[in-house]
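Partial complex: the chains shown occupy the same locations as in the complete assembly.
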Amino acid sequence: MLFTDLAFTLSPGDLLYVTGENGAGKSSLLRILAGLLTPEDGEVLWDGADIRGHGVQYRQSLLFLSHLNGLKDDLSVAENLSFAVRLTEGSVQPERIAQALNAVNLQPYLNERVGGLSQGQRRRVTLARLWLSRARVWLLDEPFVALDAASVEILKGRILQHLQDGGMTVLTTHQEVAIPAERVHRLKIA
Amino acid sequence: MKLRYKRLGLILGAVALVAVAIGLVLNAFQSNIVFFYTPTQIVNGEVPKETSFRIGGMVLEGSLKRQDDGLTVQFAVTDTVNVVPVTYTGILPDLFKEGKGVVAQGALDSQGRFVASNVLAKHDENYMPPEAAEALKRAKVTQSPAVQPDGSNS
Amino acid sequence: MMAIFFAVLQRDLRLAWRKPAEAATGVMFFIIVASLFPLAVNPDPVVLRGFAPGVLWVSVLLACLLSLPRVFALDYVDGALEQIMIAPQPLSLIVLAKVAAHWLTATLPIVLLSPLLGMLYGLDSHGLIVLAGSLLLGTPTLSLLGGIGAALTLGARGGGVLLSVLVLPLYIPVLIFGAGAVVASQAGLGVQAHFSLLGACFLLSFVLAPWAIAAALKIVME
Amino acid sequence: MTGINWFKYAAPQTFFHLSGKWIPVLGWIAFFLAIAGLYIGFFIAPTDFQQGEAYRIIFIHVPAAWMSMVIYLAMAFWAAIGLVFNTRLSAMMALALAPTGALFTALALITGSFWGKPTWGTWWVWDARLTSELILLFLYVGFIALHASIDNPQRADRAAAIIAIVGALNVPIIYFSVQWWNTLHQGASINVASAPKMAVTMLIGMLVMTLASWAYSVAVALFRVRCIILERERHAAWVNDLKEVKS
């Protein structure tokens, strides 16, 4: 039993920081929200319906980045991103991928194999999906890990914009990263 | 210094093990592992029982007899010391000739006769035009009939 | 809906294409295993011909088995599978695409090569045709059933071996009918019954396996 | 010792230019020797007293079989040098030799089978000579496959070198198998200890074909090394200055 008595509601524009010590259950909570893990008791509702039942609508508005990057070493950066988008929203124009890479400062790597990138570069490829997604709910597990200072700023900007566009974001982090959003909630898991 | 002795010990140990390995290999070749058995081994009973095996040697000159059905043949295989009779039903390879090498697969029947299921021709490592072979043959006949044992490899 | 099928198929084929050595090594494995047996038993040609159906079918089966972990394991480790599972797409269709890609890249080349090996074992031309035919009809079933095992053993230790133990019992009927067809053709009997059974196995697994694989994935990803 | 700086030739750049001159020469030598060898083999050499015309496969089979072993030894040698002295070029040599070696091994196996059918009465038997030659083919394929599946070229070179060296143990087994075991394959017609057991024209035909194979192997290996150099040093300045690359 990791946590009990935990209840919250997110509305458009909400940012939720999940904090807590190592092993408190932050990652587990995010996996539950993504529908990958079933809670022992309790439920996750979307538009008033349990996500286990009406999965497709919920999953259409979901973007979950776990601490794994989900990239294939043998595909190029562009191929990886285009597959990720096709998986969730159908098709994508190549220009949009180029723009997204531009946003994370990886444009020279467009056609490079992902296998040859460093830890932080890979993380940035994954984060480029934030520029390609139309999902309303973002679940981000320690998105700032392994990023250099410049990249952290860029990412903060993107999250802020998403919130202003009426999206919702749940993120975990140990680093103090202040995002100047309007409605910030904090959830501390003990 | 101590490290050096240790290393020396390791190397000596390795050399000793390799030497033992070579000894074992040589020992194995004493009682050789074979693709085929020679007539002498068959006569001495050093061949597999029950299962099929191969016999190798030369077809004894003048021993080849065809039966009426045209397919069954009988011949004798020799390594110049011992002779084993063989019967076979089937098509012989082109190079099957008296006085030439042969390898046959099969088993011994109750009378010590080798019943072959498959016959291969084994020829020697000499290559020459027919005339030269003829000349050589004549030279041999005038000397003594020291037949070259085809069955064993030089 | 078929768009996602082809998207996944294309990705997996492309991944395989980037590493042609992998498919090639599968084929090599088949050749080597198939040539181990004559080394280890009495290589009497008559005996060998009797062996051929069994040995070749078992070799194909093992080659297929060895390549199975590739269907999901890599995607599991690097997190790509996670992303696939939360996609708003029918999971059984996606896994079907992955299994199809596995069959096309790992098994089909072996099937195409099998007549050559059959020749070395001394099969006649009719036997060769039956061998290739039975493999062509039987191996998709192997990929489908294998997919279930591959999904179930994700994250379990013991990897390849555990997978084999799970999957091999399921393979036995296919093996019996497939090798049986070749034996029957050698004996001059009809092979239609064997082929019908192979076809039935294929259809059944085609209907059930994608669903079972999807269920297995959901369970192991928890 | 001789005052020549051998390491100079071990630099890919020097080697690239030097080998460029040798490839056409060796190529033409291989071509003419092959023509001559085939002519001697198929038109001049006499029929064999026991095998008739079938023996003429010897002019392809034996050179191929010899090359399959020699190339493996050369490959293992270069691989070992590359591993020990960390010279880039030797590893490239090993890699460049492998496909040619595999080709000759396959050729020896195929021509051997074709020869076996009319003479022995079978395509294939599992005797020591034939089996160990088959293992040689597997070793070549393993070397190539391992190299292909490691991305970093230096690491691939060194990893493949280990398998090349370990596999070299197989070559003496192939060569001496006919002496150590009773095999269907006959013993050596040619060795240092005794006179060739073969008519002179036949022998000449075979030797000419062997020389042609040598020249061919060296030329192809050099050509491949040049390709590998270009690929691996594509970022180096001297490669970009080459006129072939510029145009």
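Just so it is clear, A, B, C and D label the chains in written order, and each chain counts residues from 1 on its own.
What we mean here is this: a residue touches a chain if its C-beta (ideal position, glycine included) is under 8 Å from a C-beta of that chain, and two chains touch if they have at least 3 such contacts.
Just so it is clear, the model here is predicted, and its values are computed rather than measured.
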Protein chain multiplicities, whole structure file: A x2, B x1, C x2, D x1
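The rule is short, and it goes like this: only the chains that are shown with their structure count from here on.
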Selected pair, greater C-beta contact count between C-D and B-D: B-D
Euclidean distance of C-alpha centroids - chain A vs chain B, Å: 75
Length of the line joining the C-alpha centres of chain C and chain D, rounded to whole Å: 36
Distance between chain centroids, defined by C-alpha means - chain A, chain D (Å): 56
Sequence positions of chain B contacting 2 or more other chains: 118
Residues of chain D touching at least two other chains: 122, 125
Chain D residues touching chain B - in the complex, by the definition given at the top: 46-51, 55, 58, 118-122, 125, 127-128, 178-184, 186-189, 197-199, 202
Touch list for chain C against partner chain D, complex: 19-22, 24-25, 28, 32, 35, 38-39, 43, 45, 120
Interface residues, chain C side, partner chain A - complex: 3-4, 7, 11, 14-15, 18-19, 74, 78-80, 82-89, 221-222
